[in-house]
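Pasting a structure below so you can have a look.
Of the protein chains in this complex, all but one are displayed in their positions.
By written order: A and B. Residues from 1 in each chain.
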Amino acid sequence: MSKKVLLETRDLSVAFGDKLALDRVNIALAENEVVGIVGETGAGKSLLARSLIGLLPPGAERTNGDVWSDGRALSTMSPAELRNLRGGVVSLIGTNAKALLDPVQPVGEQVATVLRSHRRLSHRAARQAAVKLFRQVGITDPESRATAYPHQLSGGMAQRIVIAMALVAGPKVVLADDATLGLDATIQVQVLDLLVERCRTEGLGTLIITHDLGIVSQYCDRVAIMKGGQIVEQNDVSAFLAGPQTSYGQELLKAAKVRPTLIKGDGDGDGETLPKVGDGTRTGPKSSPLLQIRDMVKHFRGRDGGVVKAVDEISIEIGRGETLALVGESGSGKTTAGQCIVRLLDINCGEIVFDGKEIGNLPASEFRAMRKRIQMVFQEPYVALNPRWRVEDLISEPLSLDETVRSAADRRSRVLEMLEAVRLPKTLAKVFPHELTAGEQKRVGMARALATRPDFVVFDEPTTALDIRVRAQIIDLIRTLQREMGLSALFITHDLNSVRSLAHRVAVMRYGKIVETGDTSTIFERPGHDYTRMLLDAELPIERVAEKDLMGAI
Amino acid sequence: MGFSMTISDTWHRLPRPVRIVLARLPLLVPQMLGVIFVTFILVRLLPGDPVLLMLGNMATEESIATLREQLGLDGSIWSQFLVYFQNLIQGDLGVSMFTSNPVIKDLLERAPATLELITYAMILTLLIAVPTAIYATVRPKSIVDRASRVYGLAAGSLPDFWVALLLIFIFFTTFGIAVAPFGRIDPMLSAPEFVTGFYTLDALLAGDLQAFLSAGSRLLLPVITLAIVNSGALMKMTSSAFGEIWHSDFIQHQRASGVPERKIIRAALRNSLPPLITLTGFLFGFLLGAAVLVETIFSWGGLGQYAVMAVINSDYPALQGFVLVAAAFILIVYLIVDVLYEIVDPRIEV
Partner (left out) sequence: MSATMTPAETPHTDLSATSDLGRFLVRRPAALIGLTLLVLQILAIIFAPVLSTHDPMQANALRSLQPPSWENWLGTDVSGMDIYSRIIYATRINLLISVTAVGAAFIVGVPIGLLVGYYRGWASNLTMRVFDFVQSFPVFVMGMALVSVMGQEIWNVAIALGVLFTPVFARLIRAETLSLRERSFIAAAKCSGATDIKILFRHILPNALSPAIVQISISIGMAILLTAGLSFIGAGVRMPTPEWGLMVSTGSQQMILGIWWVSFFPGLAIILSVLSFALIADAARDFIDPRRAR
């Protein structure tokens, strides 16, 4: 209770012209405290972070209230004082660390520059301090890393450098604005562990801005929920997890937990589980698998002339009506594997047998006939839709593969049918992709892939880049479609959360190879491979904390 | 295997700039061959007998036969090219029909005049365009920003020859401030002794202040003309190159880290060095083209004026020689630009 408040806002409002972007925000950050701010895209989280260091984006203006640091309002500070505040008292860590570093300066110099901007130090001393800090943030061989340029670093390493940059001048408060977005889960955990640990050791106030309640439950003491520029709810994390006070908070929490029970292959008929393998398939004998991949190899020529084995002799089987999840981190080759199956890439070796027919080595012209039966849903919702085409034309494009749909009227009715299948209103048929929300775009992508009523669909990262609630809705929709259409599917993802409720079986991929395959329940309950365990540990499920608290209560 | 290892080892032990130069230099050979081939083809495009065209009215049976043999016209196109190439290697670009001198001699005599003009125009253009563009980007919506926008748009629409005439009319004819727009130096003075070929430098080296002042004042109007016309485009391109960097995330992040503004500007400048180097290379090309017109108006006696005389008199060997030299010059400028670019940008792997 007696902890000293380091940074707080009092009735802070910020507007772009007439549009209010932050609405009477009150939040306080005390020493040795980690606070999470959670909200969906457009909630005003990043704007709040920038307000806290008095660096509003062009066009934004403070219209009410103020930010207080150590008893002083930011609006009363001189430009020099503000400059000292930034980085010296309050540091900001942003998203995509590589873009935050000067590409033509060695990273050691950059960190030293920040230090020298706040302390009177010799160039040499500043550099030594930077190198010392590099070691503390877990950078191996810090001396030589200090001379590296940002492009020579991995994403995780760059993020550590940015953290060092934020800590170097000894601030009292650290703001992390979606700092680990886009990093692999295992790296994300490492980076966050490190950041929070450093901040706790130094007794700093830490503000973690995120859309991921898992991160909040894992690292934060308190949480604030933002929506439409307002903080709608603020509470201790355990109290929030036990029972949010607002309906929006409840909605978010429910969406984040959307993976009720582990899927058992034999669903007992309640609506939450997957259909049994083989149920509802329309074609073929039930015994043989629909898709068999044997020793598939895909090589790329590397930049240095060497060969990169993106997919290295993998073998997969997918039964009729079965969903297999292919899980791996970036660079594991999972997306390449998916693209090989739909023949966007030609394989180097091995074979792909679909419904008894070898398709991996068919000439492109002959494979075209198969496209009606094999479709793909692409990753980024917006980029996968031609921005100059209307929804209606986008959905009907693959119908040229379907000889049963010929007339304009048939096409039209199929388009409307598909819109209904993905739960979109018919009125959206005439609309361009940029007029849709991300969730709607994702649905259009699915409607398009399903338009020819394929037997097999590859879903490439169907839930990334979506807000929590939208993600939950999409997962729901995919499950419904699996049941209604009896699809067989390959589910490519790095998001273990979504796998639990969608896949019958899981294959874990790393460095182009499949390290482990098994039933979903087996993989989650008794992972056989170290890497699988590492992936599972990197998950930040909300339950873990809730359960832990429960245990503590008992 | 072992051999190639040692080669790659030695290669990686070389200093980076040396590696860059060594990697880039061999590219010049095919480019030069390309230039030579294009200038060769250019004259073959002439409708009719090139010999008759090249000799013009002064053709005699004898001279036709000699030139025909000299150009190897009786052979195939490839053997003709070979002959042309051999002559070129020996420094033989043919004889100008208008001056009756070897073209190579004419060109060498005139090159320094053009180079001096272009160099000063280049310096002035850079001095006007780059600081203005940077100031306008750093202080958006300031007067400088607004003015530079208008100027960037308007200057691109100005015909350089018209600007030159207007400047002469205003500063020489009307107000009599400027010196007469004829040549590089007062005809009453003798040109300074040849050292660099730049009259201004040579005059200083010779300690001839009068010649220096005269050469300098003669340079004034043509250099201003070139700078007025070309600085608009450069200003626009610099603001877009610098602006892209200025608005990038890492600059924002430096500001959020409390780095002082002057250090941020310095970092942004350092980052915009590669595109600036490229733009400077382009500028050389523009100026060379513009010099053709401006030299004619100021009777500059450089390569540009020589080229115009060649066009007017259908002096094809001279025109061919000029195109060759101009292209070779640009290729060398681009080579330097590429090398400098790679040196200042650590992201480029060698």
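Here, a residue touches a chain if its C-beta (ideal position, glycine included) is under 8 Å from a C-beta of that chain, and two chains touch if they have at least 3 such contacts.
What you are looking at is a predicted structure, and each value in this text was computed from that prediction instead of being measured.
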Worksheet item: Among A:A15, A:L121, A:L181 or A:L401, which residue is in contact with the omitted chain in the full complex?
Response: A:L401
Discussion item. Tell me which of A:E81, A:E317, A:E380 or A:E539 is the one touching the absent chain.
Written reply: A:E380
Response to the item:
Among listed residues B:L67, B:M97, B:A136 or B:I168, the absent chain is touched only by B:I168
Worksheet item: Of the residues in chain A, which ones touch the absent chain?
Response: 339, 342, 344, 368, 371-372, 375-376, 378-380, 383-388, 397-398, 400-401, 423-425, 427-428, 430-431, 434-437, 439-440, 445, 448-449, 470, 473, 476-477, 480
Worksheet item: For chain B, which residues touch the unseen chain?
Response: 31, 34-35, 38, 42-43, 45-47, 153-154, 156-162, 165-166, 168-169, 172-174, 181, 285-286, 288-290, 292-293, 296-297, 307-308, 310-312, 314, 316, 319, 322-323, 326-327, 330-331, 334
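In the analysis below, only the chains that are shown with their structure count from here on.
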Practice prompt. State, to the nearest whole Å, the distance from the C-alpha centre of chain A to the C-alpha centre of chain B.
Written response: 52
Practice prompt. Within their complex, state which residues of chain B touch chain A.
Written response: 248-250, 253-260, 263, 267, 270-271, 273, 344-347
Worksheet, complete the sentence: chain A residues touching chain B in their complex are 50, 53, 55, 83-88, 91-92, 94, 96, 99-105, 113-114, 117-118, 149, 151, 162, 165-166, 169
